[in-house]
Every structure is written in structure tokens, then in C-alpha cells.
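Only one protein chain is missing; all other protein chains are in place.
Take a look at chain A:
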Amino acid sequence: MAAPVTGPPPSPTPLAAGSRWRAVTGSYAFRLSAVSAVAVAAAIGILVYGNPAEPGTRGFWIIVESRFASVGTILVVAFCHGIATVIFHTVTNNRILTPSILGFDALYRVIQTALVFFFGAGTLAATDGLGKVALQSLIMIAFASLLYGWLFTGTRASLHLLLLVGVVLGMGFGSLSTFMQRLLTPSEFDILTARLFGNISASDSSYLPWGALVCVAVGAVVWRRRYVLDVVALGRETATSLGVRHQREVMLTLVLVAVLVSVSTSLVGPMTFFGFVVAMLTYQVVGTSAHSRTLPMVVAVAAATLLLAYFVLRHVFYAAGLISVIIEFCGGLIFLVYLLRKGLR
């Protein structure tokens, strides 16, 4: 057993004084409510703070409504990254590599670029918006399941090898995208850039309802399978002994991960380390790995983190566009520290 110690040690028998308080703060329900409360507070802050109009007037509500899109986008992105990372960790039996670190969103970028490159921006713009997004997502899902399905279901590769493969694939996809982008006409490049470099303040909100719908659907599937995922987390052999078709579950999960990553990336662009950070925080807060606990918590933690960061950057530092940069910077640092302290396990 090489499980890293990620949770608080079980509290020793508490003394009479303060024991009730500790029992309350230690309970899962309390922690989930506390994290959710932070998320709700930050969301309300984003909606109403610094609103120039008089509260209650029509102008006030118009501004609040326009900010709803940002909050909605953040919620969808937080959901996608949080759930995708946790279920990816489960089926790959590690707590370090995330879909983004292994190049899932680089794959998204190269597919977007290739579509514009081979079919031209005109054809893409002419086709119906939703159908196009659906088609792109399908291609992304097919590629991701093939590639990563092959990586994770074949002979058991070491984490070092997977990390290396992921980094190389990410770089390879990146260079391929850059190469094709150089050959595009400026107008095509412009259209492509608009799709690739989304950010939270300026995301294309027309896809938001569809993104939310996909999240609800994927969320329902994952939640229904939460016990199966608990078994899959025990590894191929134990899961097989317990009557779970391990390979099928891994492939299904990788497809769901690809769906979530493409939704998130199409809304706000790549965020490499966000999933890693929120999954880490979640394991710390929850203690156990039971999916009935980690899944709700990771959504709450991801939403609280992203909403709070957005609120602080937008209303305190007036630098809302920088949010991915800051998250990547801090997340990358935490990732490095974690790697250096715990090693690859």
C-alpha cells in the first residue's frame, strides 16, 4: 500500500470540553456546507459588489443579470475540472496526474485548429453553432478515448512514463496547433483565436446553457456510478474479483472526462493545474476516498476557489482577465512542491 497520507489523522478521543464543537466541525456535512457557503458568498459578491446603480433599481438588476453569465461560466468550469480530475484519479489509480496535465486540453486545441485548417472558417461559420460544437466534442471524445484508453488499459505503465508521455503529447499537440495556425489566413486565425482563448469575463455565453446541460447529464451518470467508482479505485484485480468490468468502466470514465474537459475548454480555454489543486484540497478536506463524499465536495471546493479568486481579482485588483494566469501560477507551484515532497506514487 502506497497511499499518501492526505487527510487529517483521525482525531484522538476528544476531551469533554469542546468535543461537541469538534464533532460538528469534523463532520462532512459541516465542511460541505462551509465550503458551499464560501462559494455562495463569493457568487453574491461578484453579482452585487461595486454595482454603480442604486440597489433595487432596474439598472441594478440589468448589471446583476449581465454578471450572471460570469458566475454561470465559473460554476460550469469548476464542475468540469473538479469532477473530471477526481474520476480521472480514480480510474488511473494516482493522485498527481490530471487530464489537463496529460494534454487533454492541448488535444482540444489541436482538434479545433485542425477543423479550421482543413475545412476553413467559412464552412464552420456556415454550419449551425450547436451542431458544430457537438461535432467538435464528438471528435475530441473519440480521439481522447482512443489515445488515453490505449495508454491506461494496456500493460500497466509506470506513472513516470505516463507523465512523460503526457508532457510530450501536450507539447506535440501544442506545436502542431501552432504550425497549422501559422498557415491560416488572418481572418481564419481570428475566428480560431476567439474559440481558443476564451476567458471567464469574455466567454461565449451562448454555449453556456448547453455546457450546463452537459454537466448535469454527466454529473447524473457519474453520481449513479459512485459506488462502482469506489470499486474501480481498488485497482483492476480487486475490481474484477468484485464483479466490475474494469476496462469498460475505465473507458467510460475517460469518455466522460473528455466530455467535461471539452466543455470547460470551449468556455474558458485551458487551465492546466486547476483540477489538480481542487482535487488535492478536496482529499484533504474529506479524508476518505468514498465518491459519495468526494464528488459533491470537489464541486463545492472548485466553485469556491474559482469564485473567490474571480471576486478578488475583479473587484479588489481590477484584473479579472488574469484569473487563469494566477491560478496556473499558484497551481503550478503547488504541483511542483507536492511532487518534490511526496514524489511520484
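The definition used in the following text is that contacts are C-beta pairs under 8 Å (C-beta built on N, C-alpha and C of every residue); 3 or more make two chains touch, one makes a residue touch a chain; residues count from 1.
Keep this in mind: contacts and distances are computed from a predicted model.
> Name the omitted chain as UniProt records it, choosing among "Iron complex transport system ATP-binding protein", "Glutamyl-tRNA(Gln) amidotransferase subunit A", "nitrate reductase (quinone)" or "D-alanyl-lipoteichoic acid acyltransferase DltB (MBOAT superfamily)".
Record says "Iron complex transport system ATP-binding protein".
> Would you indicate which residue among A:Phe30, A:Tyr227 or A:Phe329 is in contact with the undisplayed chain?
A:Tyr227
> For the chain that's not shown, point to the residue among A:Ile101, A:Leu147 or A:Val244 touching it.
Considering all chains, including the one not shown, the answer is A:Val244.
> Looking beyond the chains shown, say which of A:Phe189, A:Tyr283, A:Phe311 or A:Phe335 touches the absent one.
A:Tyr283
> What chain A residues would touch the chain not displayed?
Listed in rising order, the touching residues are 1-7, 9-10, 89-90, 93-95, 226-228, 230-231, 233-238, 240-245, 283, 287-290, 345.
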